[in-house]
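Note that this complex is displayed minus one protein chain, with the remaining chains in position.
Per-chain numbering from 1; labels A and B assigned in written order.
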Amino acid sequence: MKKLFLTLATAVLTASFSNVPVLAAGGGDVVLRQADWSFSGPFGTFDKASMQRGFQAYTEVCAGCHSMNYIAFRNLADLGYNEAEIKAIAAEYEVVDGPNDEGEMFTRNGIPADRIPAPYPNELAARAANNGAYPPDLSLIVKARANGADYLYSLLTSYEDAPAGTAVPEGMYYNAAYSGHMIAMPQPLYGDDVEYADGADTSMDAVAKDLVNFMAWTAEPALEERKRTGVAVMIFLVLLSGLSFGAMRFIWADVKKTRA
Amino acid sequence: MSANQFQNPVVRWIDHRLPIFSFLNHEATEYPTPKNLNYFWNFGSLAGISLVIMIITGIVLSMNYTAHVDYAFDSVERIMRDVNHGWLLRYIHMNGASFFFIVVFIHIFRGLYYGSYKAPRELLWMLGVVILLLMMATAFMGYVLPWGQMSFWGATVITNLFSAIPFAGEGIVTWLWGGFSVDNPTLNRFFSLHYLLPFVIVGVVILHLVALHRFGSNNPLGIDTRGPQDTIPFHPYYTIKDFFGLSVFLTFFAAAVFFFPNFMGHPDNYIPANALQTPAHIVPEWYFLPFYAILRAVPDKLGGVLAMFGAIAVLFILPWLDRSPVRSGRFRPIFKIFFWVFFADCLVLGYIGAMPAEGIYVVIGRVATIWYFLHFLLILPILSVAETPRPLPQSISTPVFGGSGAMAGAAAAPKRKVE
Partner (left out) sequence: MAASKTNKAALVAEQKSRRDFIVVATYAMGAVGAGAFAWPLIDQMNPAADTLALASIEVDVSKIAEGQSITLKWRGKPVFIRHRTKTEIDEALRDDALDMRDPQVDSDRVQKPEYLVVLGVCTHLGCVPLGQKVGEVRGEYDGWFCPCHGSHYDSSGRIRKGPAPTNLEVPPYSFLSDDVIKIG
């Protein structure tokens, strides 16, 4: 019986792992660069300083084309900003509001409740401004790509000269981490693209990591709470399993006797 | 069984007029259960609890969900970000579907191994197959609701299966969609049905339980209980055992919810639905993969659809395909081998379903599909007559092996075989 159970358990695990090749199938010919992310593992937490730098890099480098639709300024509290800082950040943005009493739309300064404004009013405008390519929204990008964190880290740092004999069409760029290698996004990071107030490293590699730390948070803001709750729930359930196993042994004691 | 067995006068008063307490006492407390059930018999109650968890989390999620193509994806993200504990509820519901299927698949394979589908439990088995079908429909429609890329394209592909029906196919698909593609009307009706079907499942589960309690549980020996010495009351013995099983199940479940919530999902479903672009690799949720493999194994549209539905339909007639009078695979040496081969075949089908339909995968998929049907339609009927089962024990309380002089069952076995 034990054998049967073990076989079944293994089978179930195998069955679930059979998904893995599919998940990784984003691009079969791509080897991802891996980094040691602070948010991975059962006790993982976000690196707040790095996320703040990542937010700055997003604002200065990415936000010209990529929206961040699911993040409101108030969410930036998770990065360690206080209320006054968030108000100041929000106020730097112009937000379309309305209609007012005259029925007109108007712009005003942002408030913490506003979402980060998108660079383009709609997808068609975005395509028109980018050679027909659509810069995707970045709020969920880490969850919307297989091995999202490593993938984006690799993508941001893998712009190369195309190998000899490979023709790169007009408006396309060669990226070793991108499936098919031809990507419409020009190289965003070259190193020293931003100036950090805390004097942190601004090499391409370091900024890419900051960006990934930031986008991992935008994709899953509840990650820290989830893992924290998870540890408590697991401890509770393991204790409950042990206790109920003991109770079961007690109750079944007399049955076992007559059975032998 | 008279009403005055209850001490509490209020209970006695109610029970005299509405015998719910007698009923519960009879069906959940005293209910005589074989004393030799192993842990595989835990999965029935686990399936029931999974259903309850899904219904409860589903009801609260629907309080925060908007069934409209323009808002569905955003409303799910709002649940994940802004609704209090929304991420927890959604991850429980999302992973709960997978765990529900894991539990039910183990429950089904347990039935297959121990012959739980055989007389007099044929209807019990068939009701179970109905539950499986309803679960598949519910899970499919639920997966559409977040309105991500996989939702949209899954809905498109699966509804298009019906276009294989000769003559009426196109009309049926248009009717299912409420338009000329998967769109807002489709999403709305899927939400409505996704809310309805779980309660239909509850209804069939009740019938499943009524049928179960008619003859009681099968057991690992597959022989009937012969009296009080073979059974124990359900409470407290199996209540505590089910409770222990539940704790262990929840531990695994919680590990997935809190630490690998998206492991069994697909990244593409975090991209909003786009009717103009299909993802490069579209695969259904893992629990549909074996059936998906069967669908793709047949190089004909209608044939593939028929094979896929046939893979479930064949389960309905299983009690009449396997005519061996011995229920438990424990006493059927050859059946046991074929059972494991069949089990492996299902895993292979699951793997093939996840792979692209090209090259060697197509060949393996076809072989595995043929084997799936051969197992039911040829191997089981032949084994029914060709196999010599090992001697059965005389009763549950008289063990065959390891005991002293307990081989009395050997003499009884041939007699039981012709019964």
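Operating definition for what follows: a residue touches a chain if its C-beta (ideal position, glycine included) is under 8 Å from a C-beta of that chain, and two chains touch if they have at least 3 such contacts.
Treat the numbers as computed from the prediction; the structure is a model and nothing was measured.
Undergrad: Can you tell me which of B:14, B:28, B:56 or B:344 touches the chain that was removed from the display?
TA: Of these options, the touching residue for the absent chain is B:56.
Undergrad: Thinking of the whole complex, not just what is shown, which of A:31, A:88, A:113 or A:255 touches the missing chain?
TA: Result: among the candidates, A:113 touches the missing chain.
Undergrad: For chain B, which residues touch the unseen chain?
TA: Given the touch definition above, chain B has residues 56-57, 60, 63-64, 78, 81-86, 88-89, 236, 240, 243, 247 touching the missing chain.
Undergrad: Across the whole complex, list the residues on chain A that are touched by the chain not included here.
TA: Given the touch definition above, chain A has residues 72, 74, 112-113, 236-237, 239-240, 243-244, 246-247, 250-251, 253 touching the missing chain.
The rule is short, and it goes like this: only the chains that are shown with their structure count from here on.
Undergrad: Taking the mean of the C-alpha atoms as each chain's centre, how many Å separate chain A from chain B?
TA: 34
Undergrad: Which residues of chain A touch chain B in their complex?
TA: 1, 4-5, 7-8, 11-12, 14-16, 18-19, 21-23, 25-26, 42, 70, 75, 136, 139-140, 143-146, 148, 179, 219-222, 225-227, 229-231, 233-234, 237-238, 240-241, 244-245, 247-248, 251-252, 255, 258-259
Undergrad: In the complex of these two chains, what residues of chain B are touching chain A?
TA: These residues of chain B touch chain A: 35-36, 38-40, 74, 77, 80-81, 87-88, 91, 98, 102, 105-106, 109, 113, 220, 232, 236-237, 240-241, 243-244, 247-248, 250-251, 254-255, 257-259, 261-264, 266-268, 270-271, 280-281, 283, 286, 289, 340, 343, 347, 350-351, 354-355, 397, 399.
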